[in-house]
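See below for the structure under consideration.
A single protein chain has been omitted from the complex, and every remaining protein chain is retained in its original position.
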Amino acid sequence: MSKATQAGMGGGLLLLTGCAGVQSIAPSGGAHTAAFNNLFVIFLVVCGFFYLLVIGFLGAAILRRRREGDTGVPMLFRAWVALVSVSLVGLAFASWLTDRAMASYSEQGSPVRVRLTANQWWWDVTYFGASHSEDIRTANELHLPVGRPALIELKSNDVIHSFWVPNLAGKQDLIPGRTGDIALLPRKSGVFRGQCAEFCGAQHAHMALTVIVEPEAQFRAWSRRQLATARTPTTAQQLAGMAYVTTRECATCHAIAGTSASASVGPDLTHVASRSTIAAGTLPMGRGGLYAWIADPQGVKPGAHMPYIGLEARELDAVVAYLESLK
Amino acid sequence: MIARDGPELQGAELHDRLARTWSRKPGLIGWLSTVDHKEVGRRYAVTAFIFFALAGVLALIMRTQLATPESGLISADRYNQIFTMHGSTMMFLFAVPVMDAIAIYLIPLMVGARTIAFPRLHAFSYYMYLGGGLMLWIAFALNIGPDIGWFAYTPLSGPEYDPGKRADMWAQMITFTEVAALALSASIIGTIFKLRAPGMRLDRMPLFAWAMLVVSFMVIFAMPAIALASAFLISDRLVGTQFFNPAEGGDPILWQHMFWFFGHPEVYIIFLPATGFVSQITETFSGRSIFGYPFMVLALVATGLLAFGLWVHHMFATGLPRLGYAFYTAASMTVAIPSGIQIFCWIATMWSGRPRFAVPMLYVVGFIITFVIGGLSGVMVASVPLDLQMHDTYFVVAHFHYVLIGGAVFPLLGVVTYWFPKITGRMMSERLGRWGFGLLFAAFNLTFMPMHWTGLMGMPRRVYTYPAGMGWDVLNLVSTIGAFGIAVAVILFLVNVFTSYWKGEPAGPNPWGGTSLEWATTSPPPPYNFAHVPVVESRTPLWDVDGGPLPVMTGLQVDERETLMTTLIDAEPDVLEASAEPSIWPLVAAIVTAILFVGSVFTPWAIVWGSIPVAIALIAWFWPKKALEPGEEPVSA
Amino acid sequence: MRWRMRACVMAALAIWPAMQARAQGNGTDDGQWVMPAHDYASTRFSRLDQINRGNVGQLKIAFTFSTGLLKGHEAAPLVVGSTMYIVTPFPNYLYALDLNRPGAPLKWKYDPKPAAASQGVACCDVVNRGAAYANGRIFFNTLDDYTVAVDAETGAEVWRTKLGDINLGETMTMAPLVADGKVLVGNSGGEMGVRGWLTALDAGTGKIVWRAWSTGPDKDVLIGPDFKPYYAMDRGKDLGVKTWPPEAWKIGGGNVWGWISYDPELKLVYYGTGNPGPWNPDQRPGDNKWTAGIFARDVTTGQARWYYQFSPHDLFDHDGINEQILITMKVNGKPRKVLLRAERNGYFYVMDRVTGQVIAADPYGNVNASLGVDLKTGRLIPNPDKVTTQGKVVRGICPASPGMKDWNPAAFSPRTGLVYIPHMNLCMDYGAMEANYIAGTPYVGADVKMYAGPGGNRGVFTAWDPGARKAVWEIKEDLPLWSGALVTAGDVVFYGTMDGWFKALDATNGKLLWQFKAGSGIIGQPISYRAPDGKQHIAVLAGVGGWAGAVVAGGLDPRDPTAALGFAGATADLPGKTTGGGMLYDFVLP
Amino acid sequence: MILGLALLSGCDREAREVRGKPLPETAVAAQTSTLFPGGGSAGPEDPRAEMYAENAYHISEGGRLYRQMNCVGCHANGGGGMGPALMDDQWRYGGRMDQIVASIDQGRPNGMPSWRGKLTPTQMWQLAAYVRTLSANVPKDAAPSRNDTMSNIYPRTLAEPEPPSASDPAGAKGPAR
């Protein structure tokens, strides 16, 4: 497939998708989607051709005036069967070649290793460092360097989920009791969005994953920041917030590195404010989002495991102020 | 002296005596006791269409919720129940039963039989089906509707993640419909194999009968898979078995294997009868026998066989070995070949015939235009790399609605229009029918065509809402508008059905000039179907006689329910067997079985104690009531 | 079979006189029992020989004493001069009995009044493993994290030092060791995400002299320039941090709740560290230093000298806290200072206690959890079929979580050269799941079901020949063995069973010579002493409990096999065989 | 009709009130003693109890919390450990829903921690509802048959235990290896 067709294809789909496209098969952000797009075009052309043939034949049959019985039709029939069979063999072969090519992408360059554990309804993310003491734990957000493959280990803590970042690659299920894997090879910087693609219960719709593909240097800087323990609060309000978060209900589920909160039921909050969304893509990160989420999680995401706590206004202010400072 | 039909006994007297023999008893009990396949078939069809309408209303609710992003119309919990109910109802309570309904009504007529094989069994089947559907919908009304998807993947549907009885209601509905479908497939196979009119060799059978034969065998091999799987699921949930507990070494993927071993053939169980409809309509309205009959039969059989080799293509994202994937890709694509053959043969029939474009034929054209799109997008999702992107997105939603609505509902509506005069004795309105078709065709494409793009643009299935600004808003709104268009079209169709039922133009025995045997009897047919057993000499019996006298056989008893059984391949007259009388016991058996099934959702002891009344009912069902029944002539030992 | 076994015994007997046991510390046996292990070398060998194979059958009760408590009595009584001291499980009473008077009446009772809430964070019954005596004082730990010094004569409290916090799940159950003027104590709480430590207190004042953590940076662990582990796997900077995920070492266990031995010549203390927390191994990838291993430390400064990890990245809760018996024995013809350890992971280790080299590591029971110990690298070879992981039940792991042998100490007789090991034959199913750290609550993350191993007997009493590296004889016991062992110069071995039988065996061949049925199951440590009247006595505390007996002591419901962290499954029949009730039994020849 | 009746009985069981119940979430003041000098009784149960007690969703949430909040670490799957057994019929501080909630909320002196300020009242009620299923105090159809964890029953067959060597000194034998 020539570069031109590829560009045309991408452009075409881009047109269709309009301005959006952070969670779409186009624009392609990685090697897998590029290969996918090529294959998709092949299928589209072949299938389109056959569709035109059928419709043409049907139209001719309807509009035909003179009827002369079966003459010539048996010949046509044999040709049709042969054409269909040959095309299918061709398509199957193209599909197989693409699949093989995709499987080889993980071997290009030194990979980033990540473990993604799905929970109802959020993503637990662990980056494996040189040693385990350099592992990074975060949630609902993947940072990936451009041009390096990412080998992602997939696990589930409860039901079956499916990992899908359409701009980067196809799906892979996360199945309890099994460890799956998927390789990504991002080729372009950008912010993409992924979403759980296997029905996983009440809040299946609110289980998104932000993927930030960035240059190597930025990725390293991000990794360094993530490895640090949480910022110490500076204002009295933040201190009060920290006191609440690390000793009260919050600490029974969440961890903040550098404090006594070390629970692992909920997302790690050490650098929560550095992430772009709250509650797996349900709300944008920010003061408003934090207020909305903490004040009434069941209103925002009914059925989520984050409970309604009933903080007093003063406590809520303090907790939000503290969490906002966890960049 | 035993009275038999023949030259001495024909005409009105024969009609009266046969009608007396074959009619059901009067009154409510008689109504409930009927074993007439036409009555049961009608009830089956009406019930199925009611479920179709209900599930359609659910679809409208879903589309309304999805019309705008972050809509708060219905809660996540309710939405999940609704999409599960929509899928389960459409698949289990509408698509399969409605095809069966039409089959049990028409297959005995098409093969020239007086009745269906195992008449009490098929009455039982209807009551089981009704019970299952009622249970599911009553549960839904009581907020115990299943919320696990029509596929009910474990462990989401298991005891830990789906509290209460919601999943059990789904799984037990499966048991009901599975019993119903299996019973019907036995009746249909029995009818096709043993009750064909003399001379109707297998290679002279109408293609719809062939389709139902293949489908019935598919049911026999596919349904046990889902029955077993749902039994495993219920026992996991009720008595703590460990089939699907990954921690103990159970396997959630086992569920998927068993489900799709049934689920993929299920698609063809719905689609193949529709191809039978298309063949019947195309033949009649093209005025020539179907082109490539042997290839059509081979295509049906091949599809039936291949359907069992494809289930893994629903599971590409689970991470099974890659080599296996290549095999399933190839197998999935292979199934396009028989479909291609069928499409070709239908168009070739039109090509070389003289097609009349009455409403049924319009639906056939609509079927070809839309189904081929669904088939070709099916070829796309058979490819592993493509499927991994498209799987569980709206692209797939678009794909299978093109296959199921384009490929099955269009032919179904066409065939209802086609056989409506046979069933009611009145024609449907051609004008309303054309409007209905046009609107349905447009609205259908308006609804589902955009979903191809919503899917490619990354919208997953089964989400109760989606964020704004993803580029999905407009497309979703268009789909919703289209969905209401479909609703209007369906309403139009129903209006047509009702007005025509009361006021339609009376139809003769053969208003369309069809050639198969159902057109040889009156419209609607008498309880005994045929006064004399017709004899068949070619694939097109009615066209052969061209309005002249139909060759028939004589000598069946008129005061007993006697049927002629013929040999398997050549349909040579062989045995005269008695057919069962009407009986209330199939209903009683169905009620006690339903109590057993519903009870076993709550306690395993229901199976033990419930089996006693079931046994009693079954014994009563089979116990001879008369002093001596037909076929019980003493044997001199 | 039989004659071959006898031949082995003969051979062992012929060779072993060459081997010397050094009962360090107390030098000659003065008939007292001043520390639970009898001596710094932890031999639990009494040189008294009045009671011997010939007359042990005539043992009679001398006196009894009820502690009034229903929990597990794991402690060894102490005998100093003419007084016997008994420390009980929570509420940790210290009783002094006057041996001069007939019936040994109560002299005084000391009640440390520990916080009742501490019972809620003691993982496996509220036990106490004993007190230690030095310089006129009795030292012991309370469940709520105090180390107490009591005047041995009057029962007056001399000092008490708070060392931990029950709100973090910390408790103290081990018996202190007094060496070099310091009281060495450690904490418990490996099931609560407690970071382990060993602390040296000044015996005179109770002030903390040094504290060596079991995880964390080198300065916390007291690792300095003197630290020279024998194996490469234990070398490196800040391994106590680097072999853990970030922050996990802070809640990583490695508690020191078992036994400490002391070599006065080398001035080294030896002790093991407990399991890493949580049990679910997936939450702590890495080797998890310095848990489940053994430290040798300079007693004066606390600086580590060497370390060896028995179970790197422990998968089964195989704590490394068992006792180490210090002897000198010939290895390849040369006498070497060694330590013997019947380790929880199922291997009997013979280690050079100067360098930390593993000389031998042989399974002394049915082991399939690992495939052996690589003597080159020192590393335990894991069995890939039995690697526990989150979300999966791994079945048939032998030995089970309590190990081949738990805390209950073995005894060594220099006369026979055999180590007498009371241990278990349990296997388990292990289902790891995510553990959630909430301070002061359990941090386990595993469902466990234990059951009898091959053969169906849950307990075994093995006489192990460390030189020949094999068992000489063994006794199968129906119930798991949870009591300590005692061996005397009369060549009699004593131990108790959980259904209350106190048994005396011939040390050379395991023949049962005498037994006595106590009122409750025995999980204590028998001792032998010379009473003021010159007669040799044997004493033991009965009172079932502990982890193994929790099903009785805690009134648990044995219908749930995962109760008591899975031990209830293996001892479900125990409530039908014994009841709780602490009672001291003291035996003497008539 | 029978169908309908069977199902109707299940309405309360099936409701999924994700926010808990709209009653004010005040502290529970259940009495836990059964001794009332001169007679008396523990008074009516807190009205919230019935909203949680036999509701499948709350029981299920309680089951999740029972593991996640480490109740399972002390009380095992009902058999107990550091804490008392919950599957037996013995309740030290009362087995009524509100009494269980009070125990969770206030803690108990012999080691039960107080969860006030650590768990929300709704969570405590859900936990209490689950705890009552352990002792089979709840109709079976509301409680899950099992969790997706290790099966909580005995391995059915073990090697037949040999008679204890107490009566069989000859049980001593040489090394098996």
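Labels A, B, C and D are assigned to the chains in the order they are written; within every chain, residues are numbered from 1.
The criterion applied here is as follows: a residue touches a chain if its C-beta (ideal position, glycine included) is under 8 Å from a C-beta of that chain, and two chains touch if they have at least 3 such contacts.
Keep in mind that, in the parts below, contacts and distances are computed from a predicted model.
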Using the UniProt record as the reference, specify the protein name of the hidden chain from among "Branched-chain amino acid ABC transporter permease", "Cytochrome C oxidase subunit III", "F420-non-reducing hydrogenase vhu iron-sulfur subunit D" or "NADH dehydrogenase".
"Cytochrome C oxidase subunit III"
Quick one: jot down which shown chains the absent chain touches.
B, C, D
May I ask which residue of B:Leu228, B:Ala326, B:Ile491 or B:Ile584 touches the chain that does not appear here?
B:Leu228
Of B:Trp31, B:Phe327, B:Phe357 or B:Phe622, the residue that touches the missing chain is B:Phe622
Contacting the left-out chain: of B:Val35, B:Leu564 or B:Val601, that is B:Leu564
Hidden partner interface residues of chain D, rising order
146, 151, 153, 155-159
If the hidden chain were put back, which residues of chain B would touch it?
4, 6-7, 10-11, 15, 117-118, 121, 182, 185-186, 189-190, 193-194, 198, 220-221, 223-225, 227-228, 231-232, 235-236, 239-243, 245, 248-251, 254, 257-258, 261, 509, 520-522, 530-533, 535, 545, 547-556, 562, 564-565, 567-568, 573-578, 615, 619, 622-624, 627-635, 637
Contact with the hidden chain only, please: which chain C residues?
385, 393, 395-396, 427, 451-452
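Convention: only the chains that are shown with their structure count from here on.
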Which pair, C-D or B-C, has more C-beta contacts?
C-D
Inter-centroid spacing, chain C versus chain B (mean Cα positions, whole Å)
72
Whole-Å distance, chain B centre to chain D centre, using C-alpha means?
48
Measuring from the mean C-alpha position of chain A to the mean C-alpha position of chain B, what distance in angstrom results?
39
Multi-chain contacts only, two chains or more: what residues does chain B have there?
77, 155, 160-161, 246-248
Return the residues of chain C touching two or more other chains; collapse runs of consecutive numbers into ranges.
391-393, 431, 433-436, 438
In the complex, go through chain A and note every residue touching chain B.
13, 16-26, 32-33, 35-36, 39-40, 43, 47, 50-51, 54-55, 57-58, 60-62, 64, 67-70, 73, 76-77, 80-81, 84-85, 88, 91-92, 94-96, 98-99, 102-103, 120, 158-160, 162, 164, 166, 169-173, 175-178, 180-181, 193, 195-205, 208, 281, 302-303
Please name which positions on chain D make contact with chain A in the complex.
16, 18-20, 25, 64, 68-69, 117-120, 122-123, 148
Chain D partner, complex, touching residues on chain A are 158, 176, 202, 247-249, 251-253, 265, 298-299, 302-303, 305, 307-310
